[in-house]
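And now, chain A:
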Amino acid sequence: MVAKFRGTYGSGITPLTYAGQNYMAVDRSLIPEILQVLRNEERFDYCVDITAVHYPKREKQFDVVWVLYSFARNERIRVTTQIVDGESLPSAVPIWPAANWLEREVYDMFGIKFDGHPDMKRILLPEGWKGHPLRKDYGILQQDNEWVQINLGIESGQ
Partner candidate 1 sequence: MAPVATPFFFYLLSGIMLIGGILVITRKNPVHSALALIVTLLAQASIYLMLYAPFVAGVQIILYAGGIMVLFLFVIMLVSIDRSMRERQFNSQWIPGIIAATALGGLFMAVFTKGNDIFPEHALPMVENDNTQQIAMKLYGQYMFAFEIASLLLLVAIIGAVVMAKKRI
Partner candidate 2 sequence: MTDQHSSLSNLDLETPEKPFLDANELVINMGPQHPATHGVLRVILRLDGEKVLGLECVIGYLHRGVEKIGEHRTYTMFNPYVDRMDYVAAVSNGLGYCETVEKLLNVEAPPRAQHVRVILTELNRIASHQLWLGTHALDIGAITPLFYTFRDREEILKIYEKYCGARLTTHAFRIGGLQYETYTGFEKEVKNFLDFFRPKIDEYEELLTTNRIWVERTKNVGTISAQDCIALGVTGPVLRASGVKWDLRKAQPYANYKNFDFEIPIGQNGDTYDRYLVRMAEMRQSVRIIEQAVGALPEGPIMAKVPKVMKPAAGEVYHSIEAPKGELGYFIVSDGSTQPYRVRVRPPSFVNLQALDVMCRGQLVADVIAVIGTLDIVLGEVDR
Partner candidate 3 sequence: MGQILDYIKSYLSSSQTPGAAGNMFWVLVYILLVFAGLSVAVIAMNWLERKILAHMQVRLGPMRVGPHGLMQPIADAIKLLLKEDIMPAEADGLIFWVAPFVVVLAAFTTFVVVPFGPTHAITDMNIGILFMLGVSSLSVLGIVMAGWASNSHYPLIGALRSSAQMVSYEVAMGLAVVSAILMTSLNAEGTGTLSMIGIVQAQLAQGEWFIFKFFPLGLIAFFIFAVAMVAETNRAPFDLAEAESELTAGFHTEYSGFRWSLFFLAEYSAMIAVSSIAVTLWLGGWLRPFPNFLNNSTWDLVFSLFPGVTFLLFAAMCFYNALRMPKHPLFRVQTIGLAGFGVVLGLIGLVLFIPAVSVRIQDIFWFSAKVAGFMYLYIWYRGTFPRYRFDQLMRMGWKVLLPMGLGVLILTASVALLQQKLWHQ
C-alpha cells in the first residue's frame, strides 16, 4: 500500500517500521489528500487517535500523529507529519467525526490549530489559560498563576 502511495506521491512519503509496526512520515503538503485517500479508498474508517510530539530543538518543531484503523482490513496505520510552530493543519473532522475532541486536545496541549474544525477551543484546560502544557518548554510545575489568582481566588494552585 505504501509502495503504491510512493508511486503516486513520490518522495513526500517515507515508509518506516519500528518494533514491527508500520507507519509513514508524510510531507505536510500531502496531508489533506493522504487522509482523504486513506479514508475513502483504503477504508481506514476508524480514527483511533490524533496526537502530537514536541521536538523543540528541531526546526520543524512538531510531529503530528494520526493513528488509523481499518475494520475491513483489520489493520492499523500511523501517519506522521512534521510542522513548524504556529503552522496549522487541515481538520480531519469532515473525514472522521471522531477527530473533533482529539484535535481539540492537541490544540489544548500543544497549540496546534486545525483549520475547518467546528469548535476549536480548549477542552481539558479552562478557557483563557495561557500556555500549552505538553510542550517541552512548559515546566512540569508551571501553571498559569494569573488565571488561578483571578478565577480561584487563591495565590497558587500548588
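Following the convention adopted for this analysis, contacts are C-beta pairs under 8 Å (C-beta built on N, C-alpha and C of every residue); 3 or more make two chains touch, one makes a residue touch a chain; residues count from 1.
The candidates were selected such that all candidates are chains of the complex that A comes from, given by their letters.
Fair warning: this is a prediction, and the values are worked out from it, not measured in the lab.
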| item | value |
| --- | --- |
| Candidate number, among 1, 2 or 3, whose chain touches chain A in this complex | 2 |
| Complex contact set, residues of chain A against candidate 2 | 18-21, 23, 43, 45-49, 51, 53-54, 65, 67, 71-72, 74, 76, 78, 96-98, 100-102, 105, 109, 118, 122-126, 133-134, 136, 138, 140 |
